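Report on the structure given below.
A single protein chain has been removed from this complex, and every other one stays in its place.
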Amino acid sequence: MTELEKNIRTEAERLLREGLVDVVVAFRKEDAPLRPQPAFFTRVEDLENLVYDGLCANNLANYLTRFPDETRVGMLVRGCENRSVNALVVEKQHSRENLTLIGIPCTGIIDWRKVVEHTGEDILGYEDRADALTVRARHQTYQLPRQELLHPSCQRCIHPNPLSADILLGEPLPEGDPAFIRERVESFEALTRAERSAYFKLEAERCIRCYACREACPMCYCEECFVDHNSPRWTESGTSPAGTHAWHIIRAFHQTGRCTSCGACERACPMDIQMTYLTDKLGKDMWDTYQFETGLDHKTQPPFAAFTLDDKKHFQAGGAQS
Amino acid sequence: MKYILPKHELTLLLERWSAGHAVLAPQKAGAYTEFLPFGAQSELCLEEPHNTRYPPKALFFPQSEAILKYKRNTGQLENIEVKPEKRIIFGIRPCDAKAVALLDTVFAEGENQDPFWLARRAETLLIGLGCHEPCATCFCTSADSGPFNTEGLDALLTDLGSEYLVELLSERAAGLFDGLAHASPAQQKSAQTAQTAAEHAMPKAFELEGLKDKLDRVFDEEIWAQLAQSCLGCGVCTFLCPTCFCFDLVDETQRDTRVRNWDTCMYRVYSLEASAHNPRPTRKERTRQRLMHKYSYWWDHAGKLGCTGCGRCVRYCPVGLDIRAMIRKAGAYESEVLHAN
Partner (left out) sequence: MEQKPKIAFFQCQWCLYAPEDQEWVDTQLPVNIHLIKVPCTGRIDPLFILNAVQGGAEGIVISGCLPEKCHFKEGNLAARRQLAEFSSFLDYVGYDQERVRFVWLDLQDRGRIQRELAEFERQLSKLSPAKTLATRIPLNEGGAND
């Protein structure tokens, strides 16, 4: 057990014992190798199963919408999770008063598939240390440098620190450079329209409509998703090009001003489909046009929930749109 | 009949088959392996520790398939006929082949037989490759199958190092291996040793004996709520599962086509009725449904276990849920809590 895990358990125990929360949402140890799982802790005696390391790959804010507002939720949050929680509070999905955020400055989530790829082997176990990942594979043990194994969203992370945690465990880390995300979008924009289209189709058409991306995303909590609409039928539900294109375009678009670039969607996808290049473009536009960044606080309305007559400056009255 | 196929002659053999069949074999597609048409440029992926990501059931039961067209103004229907070419699926693993045979009970038996499934099955041969190094997420030996199980296969290859031992299993594949040398008793023994070693290398995932009854007895217990807690309710496990077969029929009205798509019991809308009643209202009922279907109800409707232990659901669950652990816990609950009382 690492120092940090110990501190998390101590904090979780305190919150439960003192009746400050009804549940602590965190992670428990893996059943399948490399896969610690999200878990809801309600009893102190279960906390011995609580773990935290770089293979804890899910955005826990996703589970917030499971709890009714009255439930006092304690939640482990890293940088992106805190911003997702803020975005959910803005959308009134839970009241801030009934939330206790245990903040962890984050050194990045390791992509388990990269671990498999690096070793080329069947993995049996691992240990995450600050600088390296020890991986026990079937034929040998490896020491792998952490940085190379991070999920791309984490390699581009701007806000590793939870921005509004109630309890902070660990020293704050230096903030990342917004250029990381911006540059990636700009280099895609620099491709020709035909190249962009070809890439989009190459990715989207592998989609098997499992909606793992949707279910892993904290901001996709609609009771009825647009894909469930039958009358009228705007999008196809199968794996045809029309269906898969529509799914990726519209799901990304519904995240405009709401996505925190956490990458949970890509990590959930069983077909390794790239998606953050879509939402990052929308995020960049929200910054450029409205100076808005998702989740920096739990009060500011996202751009599509607000509009003003002043928007006129983005349009020429009586002419083609700018 | 048992033959020997030297590894360096494999591609020649596949090329020979290609004269009369479309040959599909595991090849790299981006980051993962898929059954792709075998051609001159093909690079086979047979040594990987794990299986194709997408299940080969799709080769018989495509994820999205047009089954009917209609003329909008006249209501005239146009049947879609499937005329598949002759195919050989090479390198399919025993878990997946058994799964195809299991799906025969759904699509090819009884009163309602699926013409699309039947047409493709009739024209396809399955040539299997056994697994000499099962991976950490495999559990076929616990799921009434094994790394060299022969159910569903027309022939099975066992890797002996520099050659394969080929075991012919059906008449339909008889001509495919003409000209190959027969396997010597020593080579056959070698194969058997490799097979037994592979079977023993897989730890027991759970006790299958008596499992159905245990699960039936814990059906109403709260253990399911706990087991289902972190489940996202996505479709990864069901869509990657080689034995899942649920489907949805939709009329794509803008294309005047009726399409059959894979469906999943993990979605809320799967069991949502027009009245708004949902017999599986929460995650608990739906996650329980998946386990119960595979490990109990399949016995009821087909007299067989509905899972072949391929491990895809374990490997690709976005939240790391492990069906083996869930089964163990449900079984243990029955023994330690229910039974003890």
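Residue numbering begins at 1 within each chain, and the chains themselves are lettered A and B in the order written.
In this text, a residue touches a chain if its C-beta (ideal position, glycine included) is under 8 Å from a C-beta of that chain, and two chains touch if they have at least 3 such contacts.
Here the structure is a predicted model, which is why all the values come from computation and not from measurement.
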Interface partners of the hidden chain - shown chains only, full complex considered: A, B
Which of A:Ile123, A:Ile181 or A:Ala246 contacts the chain that the document leaves out: A:Ala246
Among A:Lys29, A:Lys114 or A:Arg196, residue touching the chain not depicted: A:Arg196
Interface with the undisplayed chain - residues on chain B: 254-255
Sites on chain A contacted by the missing partner chain, in the whole complex: 188-189, 193-194, 196-198, 200-201, 226, 234-235, 240-242, 245-246, 249-250, 252-253, 256, 278, 281-282, 285, 289, 303-304, 307-309, 311-312, 314-315, 317-322
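Criterion: only the chains that are shown with their structure count from here on.
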CA centroid of chain A to CA centroid of chain B, Å: 31
Chain B contact footprint on chain A (complex, rising order): 30-33, 35-40, 58, 62-63, 113, 117, 121-124, 138, 206, 208-212, 214-216, 223-224, 228, 230, 233, 236-240, 242-243, 267-268, 270-272
Residues of chain B touching chain A in the complex: 30-32, 49-50, 53-54, 63-64, 133, 135-137, 229-230, 232-236, 239-240, 248, 250, 252-255, 259, 261, 264, 267-269, 314-322, 324-325
